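Let's look at chain A:
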Amino acid sequence: MSVRSLLCAGLIALQPSLGLAQGFAGLASDAEGFALPQPNPSFSFPRDHGPHPAFRIEWWYVTANLSDTAGRDYGVQWTLFRSALHPGETAGWDSPQIWFAHAAVTSAQRHLVGQSYARGGIGQAGVTATPFAAFINDWAMTGRAGPGQDGLSALDLTARGPDFAYDLQLDADGPLIRHGDGGYSVKSPRGQASYYYAQPGYQVSGHLDLPSGPVAVTGQAWLDREWSSQPLAPSQTGWDWFSLHLDSGDKLMVYRLRDTDGADFNPGTWIGQDGTAHYLNDGEITLTAQETTSIATATLPTTWRITVPHRQIDVIVTALNPQAWMDTTPAYWEGPVQVTDAASGGAVGRGYLEMTGYD
Partner candidate 1 sequence: MLLQVQSLTKTYPAAPGTDAARHVLSGVSLTLDAGETLALTGESGSGKSTLMTLIAGLDRPDSGQIRIEGADIAGWPDRRLAQMRRRQIGLIFQQFNLIPSLDVAANLAFQARLAGRFDQGWTAIVAQRLGLDGHLSLYPEQLSGGQQQRVAIGRALAARPALVLADEPTGNLDEATADRVIDLMLELVIDSGAGLLMVTHSSRLAARLGRRTHLSHGRLA
Partner candidate 2 sequence: MKRAAAHALWSHWRRHPGQALTLVLGLALATALWTGVQAINAEARASYARATAVLTQDAQTTLIARDGGTIPVATYVRLRRAGWQVAPVLEGTTRLAGRTVTLLGLDPLSGPVLPQTAPLGSGGIAPFIGPPGQLYAAPDTAAQLNGAVQPEIVVSDDLPPDHLIGDIALVARLLGRPDHLTRLVLAPAQATDLPPLDQIAPALIRADPAPGSDLAGLTDSFHLNLTAFAALAFAVGLFIVHSAIGLAFEQRRPMYRTLRALGLSARALTGLLALELLAVALMAGLLGVAMGYGIAAALLPDVAATLRGLYGAPARDSLGLRPGWIAAGLLMSLLGTVVAGGQALWRLHRLPILASAAPRAWRRASTKGLGWQGGLAGLLLLAAGLLTQTAAPPHLGSAFASLAAMMLGAALALPPLLAGLLALGTRLARGPVAQWFWADSQQQLPGLSLALMALLLALAANIGVSTMVGSFRTTFTGWLDQRLVADVYIDAGSPETAQAVLPALRQTATAILPRITTEARLNGHPGEVQLLSDDHSYRDHWPLLSPAAGVWEGLAEGRGALINEQLAYRSGLAPGDPVTLDGTALPILAIYSDYGNPRPQAIVGAATFAALFPDRAVQRYGLHMDPEDLPALRLDLEGRFGLRPDQIIDQASIKAASLRVFEQTFTVTAALNVLTLGVAGVAILTSLLTLASLRLPQIAPLWALGMTRARLGQLELLRAGVLALFTAILALPVGLALAWILLARVNVAAFGWRLPMVLFPGDWALLGGIAVLAALAAAAWPARRLATRPAADLLKVFASER
């Protein structure tokens, strides 16, 4: 019996894109059987750097704004997603945990993307809290923090795509911060929420392997940690998310959840130079889309104006490369942005923009 022919017959059945295509839309699905975030969380580190298999979805999300010696800007993304088919963890093939990851390198001209998938349970992908290691296939984010330091304070970050690779060292220069109310981040007036913390301030050095050759880079990075089971309300169709490193040393995280069923939900976090986080309520921030770009089937705003009046913020945010479309599963827009003062037009910082739900 020719087994080869059988295999061939078999392979049609299976597409990696099949299930994951539900993607971000799945974030609005039922939380049946899964744990739900509760107010007033008490995080415990390093344990909470590790996975929470009782929750449906979780991510380790790094974005970096880098420059080479010639002053050219780059953006780097490294994201590991955990998506559970069922709550809990089992060793071996029977694990309900599915891991997938996206990596990208963006310059003003190029946007290079890679993605990776793996089963949980067999050691092909996962996250361990102590010592910290997040990995999927040959991509990894590995802790090298010394004893007594936070596990996420020093990281080695590697990934490779079909036409790029990178190897970066990240060193935090401030503490972890908690978004929302002590890490409990409300996503909708109807109560959907997630656990959400971050390390917003890394100094980065390392190199990128690009089709044109290796490039040594330095810059800043931001790591978001978030897990939940039902973070969006059904009528919320997508979000626009900003993380900005301002030259003043302040940092700003702002997002807007677009709602077909009423007002958008638009909170944020202000992080001062001393590393203290201040919750920005829905209504304290104004987001205005100014210019759009058409990519594939989507039309997205790639220039924004953000105002936070009581923090004296009025800035224009412009995509470094408006074509930073992540043609992954799921597909979305993610790329580095430049921040200029709305009044003077002078550069005041840089950051990352993510937009979902436009396709």
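Just a few scattered comments:
Criterion: a residue touches a chain if its C-beta (ideal position, glycine included) is under 8 Å from a C-beta of that chain, and two chains touch if they have at least 3 such contacts; residues count from 1.
Here is how the candidates were picked: all candidates are chains of the complex that A comes from, given by their letters.
This structure is a prediction, so every number in the text was calculated from the model and none was measured.
Touch with chain A in this complex holds for only one of 1 or 2, which is 2. Taken in their complex, chain A has these residues touching candidate 2: 1-22, 85, 92-96, 98, 100, 115-119, 122-124, 135, 137-138, 160.
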